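Missing here: one protein chain of the complex. Every other protein chain is in place.
For clarity, chains are labelled A and B in written order, and residue numbers in each chain start from 1.
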Amino acid sequence: MELFRVENLSFRYPKAERDALQEINLSVQNGEFIVLCGASGCGKTTLLRLLKKELAPVGEKTGRILYAGAPQEALTNAGEIGFVQQNPESQIVTDKVWHELAFGLENMGLPTETIRRRVGEMASFFGMQGWFRQKTDALSGGQKQLLNLASVMVMQPKLLILDEPTGQLDPIAAADFIATLQKINRELGLTILLAEHRLEEVFPIADRVLVLENGRILLDDEPRKIGLRLSKLHCDHPIMLHALPGAVRIWQGLHIDDTCPLTVREGREFLERHFENRAETLPEPEVPRIGETAVELKNVWFRYEKDAPDVLRGVSAKVYRGEIFCMLGGNGVGKTTALNVLAGLDKPYRGKVLVGGKPIKDYKGGTLYRRGLALLPQNPETVFVKDTVRADLAEILEVMEIPRSEHAAQIEKIAEKLGIVHLLDRHPFDISGGEQQKSALAKVLLSEPKILLLDEPTKGIDAFAKSNLREILRKLKRDGMTIVLVTHDVEFAAETADRCAFVFDGEILSADPPQKFFAENSFYTTAANRMARGLWKNAVTCEQVIEGCRTTGGQL
Amino acid sequence: MKKWISYGILCLLIPTVVLCGMFLFPAKQYAWISLCVALLSCLPVFLRFERKSVSTKRLILIASMTALSVLGRILFTPIPGFKPVTAMVVITALYFGGEVGFLTGSLCALISNFWFGQGPWTPFQMFSWGLLGLLAGLLADPLKRSKILLAVYGAVSGVLYSALMDVWTVLLADGYFNLSRYAATLVSSLPFTAIYAVSNLIFLLLFSKPIGKILERIQTKYGL
Partner (left out) sequence: MKAFANMHPAVSMLYFLSVLLVCMFIPHPVLQAEALLGGALFCAALQKRGAALRDLGFYLPLFLMVAVVNPLFSHNGVTPLFFLNENPVTLEALLYGVSLAVMVIGVLLWCKAYNEIMTSDKFLYLFGKLIPKLSLVLSMALRFIPTYLRQSRRVSRAQKAMGLYAGKSITDRVKNRMRVLAAMISWSLENAMETSASMKARGYGKKGRTNFSLFRFRASDGVLLAICICLLAVPLIGAAVGITDFMYYPRVGVIQTTPAAIAVYAAFGTLSVLPFILEVKEAIVWNYSVSKI
């Protein structure tokens, strides 16, 4: 049965120069799992919101949207189409978990007994018994997003629309969330329309993939055919290069006539079918020359409160001048705390932190943050306090005691370097997540740091912004900056870092160049490595796997 | 029909409660009446708000501004008396009108006392912060135009707030308006009154422009 039918839909925002959506034609069948992908700004959100009439943006709309055969305006029950947005935090309305679950049902005017039953049923389906009576604020990001999903599901929708629901989650919580979606689709037969930029997990479980570009549907096909059709359209399409699952990217890079693999398992089978290894390992680039120590942690112990457990238990690490040092690890192992200790925000109760050979305590009154060290926090919006990006940047120049007359030129220079010239006069909250991050980075860089610390820089930004960030970091490194970053994102670390360190249980366990580092892990490693490790243990990125197949792999 | 019955009950109930209290608590009847007045003066605004249709955005705006005022009270906890709450309520009222101002003020008093402790003082705080918001909403035009007027409003509202709370103290202590005790209470709370007045003045002068800009931007962006 056809649930949704979109005919010749075009849409233009007020005062916009071009259409946000052009001539969209789309049919959604009952029970389908559809994934919508595309770079940010391609019109994904606009399309999804137009399908949910309560959230439809204001603007000029032509074409038709039919729901269950009738114009969508005829649908009166808001619960029939569930909608989950990206930010887990801002969607929660009430202060208790049980009340949040009941919120939609209260709106429908159901009696207490019915609500009690439905809420109980949903809470047990989602395994929420343990936190049913908790405050919503006490939940983790993953739990919050699960709660948002459950409080939509409790209204018994026929279609679930999700707009980048895992964008703000760490990889483990994101995988859990996707698995829950799959369960809902398989077990309840619910139709799902999901916009995502992290495709590794969702590609294999989708029935259909829609690729949106500049407000048009570029492709609409089953996942296995997307790779092929995309490379035929143009082989260096940004989605192709950065966003598709590793297996598809490797398959596409090798141009072999075989069905497209989607999962790690299929990718490994594909590689083993076609290649054998003639060399044990891939050649590794020279280990960067060990230079001066830029920052050092010496047996650092830290806890947040006197009676709280230790978060850092004797962490020691050295970061050398001019390298990109990456700290990896799961949730709550102390990565971010270690970074905050490095930044001088948290004071260890034992041990030493040396910045440029000098104890961090000896930097008085903000001198540490002028031409010394800078931190880009996990949430870039916390950096802005003014009403334009330009004013925010100027504020730092003020602190740096740079004469007013030079402000404009300095701002222009950094804006060009990071590609944010067009954003300077916008309000910091009116720009996208990736743009916000670059602007925040610009503000932080104006203090001319020698050491740059970044906390989860890839959170909530799409694949294109990610590769853009990688280029920026490399550029900064070439200019001699030392960069320390903390991340969950193994793919990003593998492609960016000079050395990776594994953090667990308040300690830094090892620090090696990425190829060596990931070769020694078997689980905590990149998808490309998991596919190819039978052939070359130290092939870590998709490019390395492809390169390995081309040079040292004997084709069967 | 149902509505009228409930209003009827309300109209009967309120005087009954007040009169009963006066009869039962002759020694403290003025304290009782003042408590009832403080509570009841919030009621008309609350009920009016309940009855009319309010957009979701406006509803959530009030919730946010209330939460932000409470946040202000919490952020400045270390400095006693030096709080931006009145200033926040007044600025909210200047841009979103007296009703939103009243609700933000009174709800902020109610909610922040979940942190700072509820007590018989809660209704009086609700009443005074609400009233300050309502008045600021009514005087929005002149207050927006003149900084001096705004400063005066801030200082006076600090003094009024303190004086009003002292009235209740005296009524509860003596059961009638004991002028000498009122004078003594006023004198002993003078330092606080001064901090209230000065902090209101400072926060209003420093905040009204930047926050006003933020609120205006939000108003145009989301059509509030």
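Just so we're on the same page, a contact is a pair of C-beta atoms (placed from the backbone, for glycine too) under 8 Å apart; a residue touches a chain by one contact, two chains touch by 3 or more.
Since the model is a prediction, treat every value here as computed from it, not as a measurement.
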{"item": "Sole residue of A:77, A:124 or A:259 that reaches the chain not shown, by the stated touch rule", "value": "A:77"}
{"item": "Sole contact to the chain not displayed, among B:37, B:59, B:149 or B:190", "value": "B:59"}
{"item": "Residue among A:60, A:137 or A:276 that touches the chain left out of view", "value": "A:137"}
{"item": "Positions on chain B where the hidden chain makes contact", "value": "21, 23-28, 31-32, 46-47, 49-50, 54-57, 59-64, 66-68, 70-72, 74-76, 79, 84, 103, 107, 110-111, 114, 117-120, 172-173, 175, 180-181, 184, 203, 206-207, 210-211, 214-215, 217-218, 222"}
{"item": "Residue numbers in chain A that touch the chain omitted from display", "value": "52, 54-55, 77-79, 82-83, 85, 87, 89-96, 98-99, 102-112, 115-116, 119, 133, 135-137, 148, 151-152, 155, 340, 343-345, 365-366, 368-370, 374-375, 377, 379, 381-385, 387, 395-396, 399, 429, 443-444, 447"}
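Definition applied: only the chains that are shown with their structure count from here on.
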{"item": "Where chain A and chain B are represented by their mean Cα positions, the distance between them in whole Å", "value": "44"}
{"item": "Chain A-facing residues of chain B, complex", "value": "213-214, 217, 221"}
{"item": "Residue ranges of chain A touching chain B (in the complex, touch as defined)", "value": "387, 427, 430"}
